[in-house]
Every structure is written in structure tokens, then in C-alpha cells.
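Below you will find the structure I want to go over with you.
Just one protein chain is left out here, and the rest sit where they should.
Labels run A and B following the written order; every chain starts at residue 1.
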Amino acid sequence: MIAVRETDLAGLLDRVRSGDSLAIARAITAIENATPLGADLRLAVRGASGLCQTLGVTGPPGAGKSSLVSALISILLEQYPRIGVLTVDPSSPVSGGAVLGDRVRMAAHSRDPNVFIRSLAARGHLGGVTRTTRGVIDILAAAGFDLVIVETVGTGQSEVAVAGITDVKLVVCPPGLGDDMQAIKAGVLEIADLLVVNKADLPDAGRTAGYLKAMLYHRGHDETRAVLLASATTGDGLKELAEAVDARFAALGAANPGEAHLIVTRDVLADDAADLIRAFIRHADIDRLCGTVGRGELTHREGAIAAVNLFVDSQGSKE
Amino acid sequence: MPDTSPQPRILLTKSFIDSHDRAIATIALALRDAAMEVVLIDYEQPEDVVNVALQEDVDVIGVSFMSGGQVETTQKIFAELQRREVAGLPVVVGGTIRPFDVPPLEAAGVKAIFRGGAPMADVVESFRSLSRAYRGLA
Partner (left out) sequence: MATKSIEADTGPYAKWQRVVADRYTDRSFVARNRSGVEVDPVYSGLDRDGGEAEMPGQYPYTRGIYPIHYQYQPWMDLQIIGFGLPSQTRERMDLLLQEGGSKGYFGREAYNFIFDMPTSMGYDPDYPGVRGSIGDCGISVCKARDYEVLLDGKDLEKTTVSMVLNAGSPGMLGLYLAAAKRRGFAFDKLGGNVTNYIWDFFGHSGGTNFSPKGSYRLIADIAAYCAKHVPLWNTLTISEHNICEAGATNVQAVAYSIAAIIAVNEECVKLGIALDDVVPRFGFHVRYGENFFEEIAKTRALRRVYAKVNRERFGCKKSSALQARIHAQTAGSLLTVQQPLNNLVRNAYGALSAILSGVNGMTINAYDEALGLPTEEAVTLSLRTSQIIAEETGAVHVSDPMGGSYYVEALTDDIERKVFEIIADIDDRGGLVACIESGWIKQQVSAAAYNWRQEVESGARTMVGVNKYVTDEPEQFKVFQPDPEAARLAIEDLERHRRERDDVRCTAALAALRHAAERVRDGHDIGSVMASLVEAADADATLGEMQAVLHDVFGRNK
């Protein structure tokens, strides 16, 4: 059994590493809720994502991302025995709640022990969801998943940023050259390694693909980006899409062997540093500091700097 | 910062062959507006419900029945909860629940039954308090 509010880090990590669904789920919740256990977990599995491949899937609402991901999973399972999927949806800005419905389209994998799907709500704060998603990918990688797919709605900045933390970015477009295409123009295209026009069985798909190719060409993008046609409904083009994804992973590995998947960016370092400080905030010395800030003897900024100094001192005393 | 009030996570589900989704869609929106995170699925087999509930780490499972299967499906969900070692996860049911369905549903362990016309405030409060109790926050 795992307690609903588990606190045993080592025990939980062991069960995560053994691939236990419930342990993985509880670890993800701890990271989402930024509990003390969650902070410890993040640091314990930091960098594990280097062990697996990550694929970001984004695109405008109605592009059929979830159906396409579901169909892709069936094919990619041949190559990646265990696949994790994160579907990120916006939270209501008013209430903070969310309706997470992407899984409805992934019912084919509802009882496959080799597919773990988790719905994440963006919970409002820009950057927060990126941070959470990084931590969750690490958990899934530590649990032995070979491939993690992150699906987001490609309309807002934060959603694009989430897709941005993956190794290969796939942008899904619906056929048609209307409003949806405007949404794609506004930034999502820039991050794409692969573009796929879904619902290729509908009219306009070929025209849309041609339009996208022309747009990329005019913007001077290199030829390694590809525009493909696929249909989650008929299955056409899915195999080719899976091969293209694979080829991108291979190209990444060749370009930067050894460190192909390790994403070390300023953001990650900043996140980790913040986690260290957050974990330290539970320290007793901080309580005294809080008192001085509370009484107005120090400004908040001065208090924060004092906290960082306390943290640095505590690290020195460990050595 | 820590989980003093994390969003309750709820799984709402109905059978894949049941086309009546007005109730479940409306309740999903009401729970969203009450600051909860609601995962929706259509299940093929009752076992799917538990597998998804585990992966999503939800606090409450709500199952809608508009076209049959009330007792048989619910019993199978409870058996699977037991097998997957999460017997404490609360389950509520709603929809067309007939008088003769009630005794076996209660015997299986459902925490609440909602029929048409149940005040939404009661439904929301029930999910909230079951979630808090499950997380030990009650």
C-alpha cells in the first residue's frame, strides 16, 4: 500500500523505479502540488529524462492531436516498449479548476500496462506548468518509460513552452486555411521539427500541406523539417509519421552524442536552484528570519537575500 | 506552498456505448467551476475505470448510468479497486438509478447516489468532501 499522503521518499522512489502505476501517479501528484516530498522527488530524479526520448505534440484546438497521439502510440509501441503520455490542458482562469478530456480519444490504451497516460492541468502560472512537466518527465523516465509524449494545445505561450522542453516537436494542423492557420502562424510553427496535416482524408489537406511547405521555405527554414500528411481516422500516413519521428530522434543522437537528451538550460538550473531553496525553507533558521521580515526589520528582498546566504552557509557546513 | 488545498482530482466516466452525456458534461463543468480538476473518459470495461483512476491519482470516481449496467459495472469496479490495492477510493454513481438498484449498489460500497434533479450544490459538495476525506484533509 502507498498512503494517499505518502512521505517516505526512498520507499516511493523504489516503487517508481519498479514501474508501479500507483507509485508513479502519487509521485506525479506530489510534484504537481509542490509538496515537500515533491521537491525531494524532483531533485532525486533530476536529469532522468536523459534516459528516454521525449516527443512534444502541439497544434490548434480541433487539429485531432489526441486521436493522432493515440494512433501513433499503437505504432511506436513496437519500438518503444513502454510509453508515457502527458496531456496538458489549460485551467479555468476564473476558478482554477479544469476539465481534462483528452483521454477520451485515447481509450484504446485505457488498460494497456505499457502505456501510462496522465492529464495535467496548467494551473494558471506561466512557467509553472513547464517546471511541473519537466519533473513529471523525469519521474516517467526514472520509472523506465522509453518514450514520453507531451501533448499541449498550441495556442498560448505557456503551452508552446511546454512542448519546447521535448527533444522532438511535432506540430499538428487540421486541413483548411482559415482561423486555425492564423493560430499556427503565431509562433507555434517556429518550434516545429515536424509538421503533420492530420485528417488527410478531408478535402483541403493537400493544399494545407503545400501552403505550410511554402511558408517554411519563405521563412528560410532548413530542409530537415518535414511536412507530412496523416489521418488518425483511416490510418493513412501514420507509419511514415512514426518513421519521421524516429529519424529525428536518431539525428539528434548523432548530432550531439552522449548528451543528446540532457536538456541543461538556464531554466532548468533556475528551477533546481529554486527547489533547493524551497526545500531549505523548512529549516528552523528560516523561521527566525521570517520573524524579522514580519516585524519590518528587513524588507522582503533583504530577507530573501539573507535566506540564500543562510542556504549557502548550510551547504558549506556540510562539507 | 505545500498541499494545504490542492485541487481535488475527480474521474467522471460513462460507458462507451452510452450516448447520454449531458449530465456528465454538466457536472464536469460545475466541478471545474468549484476549482476541481476533472478527468473524463468513456470506459469499455469496468477495469479501465480503475486503471485510469490510478494513473490520474484521482480522489473520487463518479460513474454515470443512463442506459443500464448500473449494478454489474459498479460491482466490477469495486472488485478491481480491491485487486489494485486502492479499496478506499470513493465511488459515487448517478443517472437512472432505480429503487431495485439501490441495495446492491450500497452493498458494493458506493458513497453517494445522485438522480436527476439532485441539486448541483449537493453534488459538488459531495465530491469535495469525499475528496478531502480521502486525502486526509477532512
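What we mean here is this: a residue touches a chain if its C-beta (ideal position, glycine included) is under 8 Å from a C-beta of that chain, and two chains touch if they have at least 3 such contacts.
Given the structure is predicted, the values throughout are model-derived calculations rather than measurements.
Of B:Ala25, B:Ala79 or B:Ala108, it is B:Ala25 that touches the chain left out of the display. Checked against the full complex, the candidates A:Leu12, A:Ala232 or A:Val245 give a single residue touching the omitted chain, namely A:Ala232.
Not every partner is drawn; the one left out touches chain A at residues 61-62, 64, 67, 70, 104-105, 107, 174, 176, 178, 180, 199, 201-202, 232-234. For chain B, the residues touching the absent chain in the complete assembly are 15-22, 25-26, 29-30, 42-46, 67-73, 96, 98-100, 115-117, 119-121.
FYI, only the chains that are shown with their structure count from here on.
Between chain A and chain B, the centres computed from C-alpha atoms are 28 Å apart. Residues of chain A touching chain B in their complex: 1, 4-5, 21-22, 24-26, 28-29, 32-36, 91-92, 94-101, 103-104, 107, 110-111, 116-119, 121, 123, 278, 281. Chain B makes touch with chain A in their complex at residues 1-3, 6-7, 9, 16, 28-29, 31-45, 47-48, 51-52, 54-57, 84-86, 88, 134-136.
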